[in-house]
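Here it is, the structure in full.
Heads up, this is only part of the complex; the chains shown haven't been moved.
All chains are identified by letter, namely A, B and C, in their written order; residue positions are counted from 1 within each chain.
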Amino acid sequence: MQKIKRRIFETIEVSEDSTTAGKIFDVFLISLILINIMMVIGDTFNLPENIKTVSRCLDVISVIIFTIEYLLRVWTSDMLYPQYGKVKSRLRYIFSFMALIDLLAVLPFYIPLLMRIDLRVLRILRIIRLLRIFKVNRYTNALNTVGAVLKNKANQLVSSMFIVALLMVISSIIMYNVENPAQPEVFKNAFSGLWWAVSTFTTVGYGDIYPITTCGKVISAIIALLGIGLVAVPTGIISAGFMEEMGHEKEDDKDESNKHYCPYCGKKID
Amino acid sequence: MQKIKRRIFETIEVSEDSTTAGKIFDVFLISLILINIMMVIGDTFNLPENIKTVSRCLDVISVIIFTIEYLLRVWTSDMLYPQYGKVKSRLRYIFSFMALIDLLAVLPFYIPLLMRIDLRVLRILRIIRLLRIFKVNRYTNALNTVGAVLKNKANQLVSSMFIVALLMVISSIIMYNVENPAQPEVFKNAFSGLWWAVSTFTTVGYGDIYPITTCGKVISAIIALLGIGLVAVPTGIISAGFMEEMGHEKEDDKDESNKHYCPYCGKKID
Amino acid sequence: MQKIKRRIFETIEVSEDSTTAGKIFDVFLISLILINIMMVIGDTFNLPENIKTVSRCLDVISVIIFTIEYLLRVWTSDMLYPQYGKVKSRLRYIFSFMALIDLLAVLPFYIPLLMRIDLRVLRILRIIRLLRIFKVNRYTNALNTVGAVLKNKANQLVSSMFIVALLMVISSIIMYNVENPAQPEVFKNAFSGLWWAVSTFTTVGYGDIYPITTCGKVISAIIALLGIGLVAVPTGIISAGFMEEMGHEKEDDKDESNKHYCPYCGKKID
């Protein structure tokens, strides 16, 4: 029994050097998730009735497979956290972020009343499970670097974003006061102003809302030019972050390869 | 009396290691400012009469609190600048940037004639007071770094922006001459051309103004591609600035940790 | 015979230090390609019949020249790969990427039935032959640097793009569910949502699809602000890559110029 459990654990567990069974299981699961995403997208089209029936069948099968997988994971979770007891390790697993996502993705199916409405939306959660793809080592490293940079520079990014948010709120209220008399239907309230501010700052510019008065256009031009800074400042911060990260990696390499010291200075000479 | 004054000063003053009373005061004030911002935004909606009454009451209370705070700050400002005399320190405080913002944010309330028109707009000034949030040390440091980079690179940024401004004015006048005969209603005057230039350079592209003649489209394409440079050049400048700043910090770290010198050269060897 | 073959090979071959005949041949071929591109573009206009006749004649001449060039290349390909035999070197050349492009660009002409439809589209392939311009050494080096940077950072770029793709799919499905009831004609299905997501993430914002409900606008604002990151993260990655590449080049320079060693340590002192 314990041997089977160990085998199941090795198969379903997301780890780098997985067994052949584990690799097959991964490909199967990712395929199933991709089919599920296609089904969610397909549901929004007016498909013929027979395809809808197939879709509904596939959904039932998917939910069953995902449920079995979830239960197996809970069952083998004491192998994931060998330091804890049988109950504690399971509770720990159940309340982990990924396990909650897995549960939410299948739960609505079992609550008939919510089924029609929520299933559609919650099924999107299955997409997050695609993160399994990052099991491949080199992508994980790359993603970790990106993550580390964003984390290191979080304070600077948050600070500059806060200033941008202040500028947005101020300019949206000014814009509302300037443009409302000229086009009351478009700049209905401060929220319209905020929608315009986002649209302009990010340079999306859908064209559903824009100033028509001279005064409004001058303010809008200033905001749009500041929007350039909205890109330039975080880009500069992130660039510096990637450079720093690159430097760390280089230093780590150095420390290992250069072990020679000058007999005179008593200091390491690189 | 002096003891109470000291206590009030420590409570209201924006400083890093504030007392518990100071922290409560900060949270209270930031909440009040956030409520005020929500009220300014809410005013632009067609709210029912009873909510408007509540809003007006809250406004009166806010103004009273902000006025008391302002007066207390003026009163205790001799503790902020202990090197100056009683009168000079107060005058210095009153004419500081933040104090003028504070005054402007409450003043219109006391001038009944201006009240209806200006209060709305000037109340937005209260939003600037949210900068108190940067009292938290790590965010201040981050913001200082961003500020230092922008200041160091100000000359380069201003120079490149000046060239961009010249390009904008030139291209707007050319565009006006090219497009005016084809669509006189859209490209009415050079100002329309300038509005188009900003919209294209910043890649916002609302869609309210664009060339329709072949010649105009060719010019617009060139301008739009140059617009890429409008992002790339400041981003490059700012990136280099952040790198430089990062280097300074590292050097500072080095200076403290490496205190060993080569016995021969008499120079520090890092 | 062998001498003529050698001469033809040196003329048509893309190499840096080509003969005068080779240079003339290059200019002639690039001109012919440019004329072909202009013809492809010209074909989409309603040109008078006599110009169309000229165009058709030029096309026949071009195809003949390109065919002769192709055959000559195949014939001389054993000089390109002297290490292989007569047959192997030719097969190797025929199945190389550039040779397949060359073949595809002339083939439709010889298959009368496909001629009317495919010739137009496949003629665009001739544009790829413009890459000959990169024969000039300094541009090749520059392009190689750009290519090396993109290759080095491919993992990081792919990882961040994968996360962006996940975000796009999730937000498009959410957006469809939010906006479909309000504007069923615009947000027809999840594909419309995806089109909106691309349009917003890349900050293009054509203005053919945008949210009109409050809830949709809030989601759109978040997506647009995240879109800033879509530019900032790859830009940061690529910037760091160019810096790294620059560092490598500098190190290579150093290795050659600094050949002095400290007589004491026996180690190189830079």
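Note that a residue touches a chain if its C-beta (ideal position, glycine included) is under 8 Å from a C-beta of that chain, and two chains touch if they have at least 3 such contacts.
Bear in mind that the values here come from a model prediction, so they are computed numbers and not experimental data.
Assembly remark, whole complex in this entry with 3 chains visible in place, copy number of the identical chain is 4.
Just so it is clear, only the chains that are shown with their structure count from here on.
Taken as a contact graph, with one node per protein chain and an edge wherever two chains touch, the assembly is complete, since every chain touches every other chain. We define each chain's centre as the mean of its Cα atoms; on that basis chain A and chain B are separated by 30 Å. With each centre defined as the average position of its C-alpha atoms, the distance from chain B to chain C rounds to 43 Å.
Shared interface positions of chain C, i.e. residues touching 2 or more other chains, are given as 203, 205-207, 235, 239. The touching residues of chain B, when paired with chain C in their complex, are 203, 205-207, 235, 239. Listed in rising order, the residues of chain A touching chain C in the complex are 37, 40-45, 120-121, 124, 127-128, 130-131, 133-134, 138-139, 141-143, 145-146, 149-150, 191, 194-195, 198-199, 202-208, 230-231, 234-235, 238-239, 241-243, 245-246, 260, 262-264, 269. Listing the residues of chain C that touch chain A in their complex gives 155-156, 158-160, 162-163, 166, 169-170, 173-174, 176-177, 180, 188-191, 193-194, 199-200, 203-207, 210, 212, 214, 217, 220-221, 224-225, 227-229, 231-233, 235-237, 239-240, 243-244, 262, 264-265, 267, 269.
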